[in-house]
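For this depiction, one protein chain was excluded, whereas all remaining protein chains were kept in their positions.
Read from first to last, the chains carry the letters A, B and C; within each, the first residue is number 1.
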Amino acid sequence: MSDASSKKALICFIANLLRDCNHVAVGASSPIPGAAALLAKAAWSSPRHVNILGSVKNNFLTNGSQELFDCAAQGRIDAFFLGGGQIDGSANINLMGRGEYPNNTPRWPGTFGSAYLYFLIPKVILFREEHSRRVLVDTVDFVSAPGCSAPETYRTGGPYGLLTNKAFFKFEKEKGCFSLKSIHAGSSLEDILDNTGFDFLYDKENTPATPEPNPELLKVLENEVSVKIRDVYPQFSDTIFTH
Amino acid sequence: MSDASSKKALICFIANLLRDCNHVAVGASSPIPGAAALLAKAAWSSPRHVNILGSVKNNFLTNGSQELFDCAAQGRIDAFFLGGGQIDGSANINLMGRGEYPNNTPRWPGTFGSAYLYFLIPKVILFREEHSRRVLVDTVDFVSAPGCSAPETYRTGGPYGLLTNKAFFKFEKEKGCFSLKSIHAGSSLEDILDNTGFDFLYDKENTPATPEPNPELLKVLENEVSVKIRDVYPQFSDTIFTH
Amino acid sequence: MIMKIEELASLIKDGCKLAIPADYSGVAMAVTRELIRQKKKKLHIIGVPTSGLQSELLIGAGCVSVLESSALTLGEYNPASRFSAAIKSGSIKLIDATCPAIHAGLQASQKGLPFMPLRGIIGSDILKNHPDWKVIQNPFSQDDDKIVAIPAIKPDVALFHAPFADREGNVWVGRRRELVHMTQASKTAYVSVEKIVDGNLLDDETLAAGVLPNLYVGAVAEAPSGCWPLSFWHGEGEDKEHLDHYKAVAGTQDGFDEYLQQFIFDGEIP
Partner (left out) sequence: MIMKIEELASLIKDGCKLAIPADYSGVAMAVTRELIRQKKKKLHIIGVPTSGLQSELLIGAGCVSVLESSALTLGEYNPASRFSAAIKSGSIKLIDATCPAIHAGLQASQKGLPFMPLRGIIGSDILKNHPDWKVIQNPFSQDDDKIVAIPAIKPDVALFHAPFADREGNVWVGRRRELVHMTQASKTAYVSVEKIVDGNLLDDETLAAGVLPNLYVGAVAEAPSGCWPLSFWHGEGEDKEHLDHYKAVAGTQDGFDEYLQQFIFDGEIP
């Protein structure tokens, strides 16, 4: 698959995960999740509300940048995306840096809202294209936001799954670990085992291939949604669409 | 003195009390304090900011009705006015009703913001035209807001004085009581002692008469400020100005 | 989303915890009359932070079981006779607060917090009588420093009147931001407006600054002069003659009942 096709496949895959949501929020620098949310809204009018942070046109919040956080705490946001320079098998994420805090090398930008949103949004999708032992580690060096909390800790949200350019894992809350759900075209169970730094559950015999994107949905993406995506993510749009 | 002149005298008296303020807030149904604040601003450009709650034109707050309270807690409001169906000698005020709560007879509207603003605005002027033992009582039936607090209680504001249609008292914070400062034309020390239900400090021999309003200030009130007052308090304006 | 006021009022159920604004913010009086016609019962009214004629009428008509507010005032048309009568007879439960505490409780809800701290109040009989507030130690002070903790107030519905809305349910509230807070603190908002306008209010950044987005709005109904007989900050002044008439007749239950018949059940509106 070309890079453009595999990005489109990820967009369609994520769009399907958002179909049961009313309100999806996406960070400003997350073009694939952002495109997916716009696609789901265009294809199914569900989610009804898509908020792209940092965008003027695709952001309907009017109460300042804390409104997103207030919304989340009230359960008014159904899905959100987080990444991480490191993600471990307990779904802990590290956005701070490698090595020991505070003198990390490299230091990444910082925790942003993750230490809060991860607790309060029911469907947090971990999305990181790079699937390597550098990113998917046994234990993160710094917990920007924990994947699991003690039962007495107030927590209405958390990790739903982890999507990379090789596979999709669902997070098993009861067991506190990921389980491999599907393998993208071009990868294999062996490839995934080789490139994942944490242990995860999988079915040796029957792990399915990630389904190809639905051609109708791809058509909506190409025809209707590409213009909107160009509006918000012009550079990204140039890499996947031929305008 | 006619009723109109004595009201004008009160306006001028209060205006002088506000001269050292930057920001004065006034309740919607307090025409005399409101007129005084507008007069002080017109005469001396001090206070610089006058906020008349409930008015659209004379209210510059834009962050909703809680902004006043946020402002007060930050020390951004220098003076405010409170009244009370009952006021006692410790400057406790009762806006709730006579008799036992909750089945007061009569029940008055309620405490409004007094239980908060009285703690946080440095110069709270108690203003009640009626000077009688019915209003100025020994002990209020319900403390909507206390005049004094224990030293460990966070309190940056409180009563500055009490103005009625007979006299002006200053509140002596250290002693926790009022002291009579001046007697308006038409009243006397005897009259005040007769009509005040609480004990207060006074100088038997030398309690001065309240000075007549400055003629220049009266002129500013009549010529410049009357139009603004009519704008905010049309009915009150009709009773004191001949337009 | 866009409906008739009868339908909007029918969404407010008996027992509803209903947040309503002070008179200066835009009171949904047309909807209130419809609530009385529909004979709502056991409403828990939250005056944000005070209330006026709207609560007086609902109380007089027997729709209210709890009034949570910092004041009920008719301004120069005081006293509020039906409110006073209800207090005397004990027919409503009072939760008396102070204005910023109502805001703080709503803001806790708006932010999904269990409580908000608030200065002042200590030593007021309001604190003694309030069923919900607690006094806690300021965790950041070494000394004895007590502060009041106000638990979240979570209304079912915010009900108010606004200048205009678009067909998607975005409502323009201008700088009356207490309506935004009150709405975001509530499960949903039902809004009457002077008019429904074309286009999307969020498309214009100047208008957008005063918009309550439809994420929070459950129903909008057009009701021109929807604040009558009260004044509307973005419209007409109060109907002094009508309010004088109300004051004159509402002193007795009979007088009030006649008022209800004439102006609400028979719907005689000038």
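What to note about this one:
Operating definition for what follows: a contact is a pair of C-beta atoms (placed from the backbone, for glycine too) under 8 Å apart; a residue touches a chain by one contact, two chains touch by 3 or more.
In this text the structure is predicted, and so the values were computed from the model without any measurement.
Counted over the whole complex, the shown chains touched by the missing one are A, B, C. Residue-wise, the contact with the chain that is not shown comes from A:V56, picked out of A:V56, A:A209 or A:V227.
Summary of contacts with the chain left out: across C:A149, C:V197 or C:V249, the touching residue is C:A149. When the missing chain is restored to the complex, the residue among C:A80, C:L118 or C:A189 that touches it is C:L118.
One chain is missing from the display, and on subunit A it is touched by residues 28-29, 53-54, 56, 61-67, 69, 73, 95-96, 101-120, 142-146, 149-150, 152-154, 235. For subunit B, the residues in touch with the chain missing from this view are 23, 49, 56, 60-63, 67, 69-76, 120. Where subunit C meets the chain that is not shown, the touching residues are 112-119, 134, 136, 138-141, 145, 147, 149, 151, 173-175, 205-211, 234.
Definition applied: only the chains that are shown with their structure count from here on.
With centres taken as mean Cα positions, subunit C sits 41 Å from subunit A. Averaging Cα coordinates per chain places subunit B and subunit C 28 Å apart. Centre-to-centre separation of subunit A and subunit B, using mean CA positions: 59 Å. The set of subunit A residues touching two or more other chains is empty. Those residues of subunit C in touch with two or more other chains are numbered 180.
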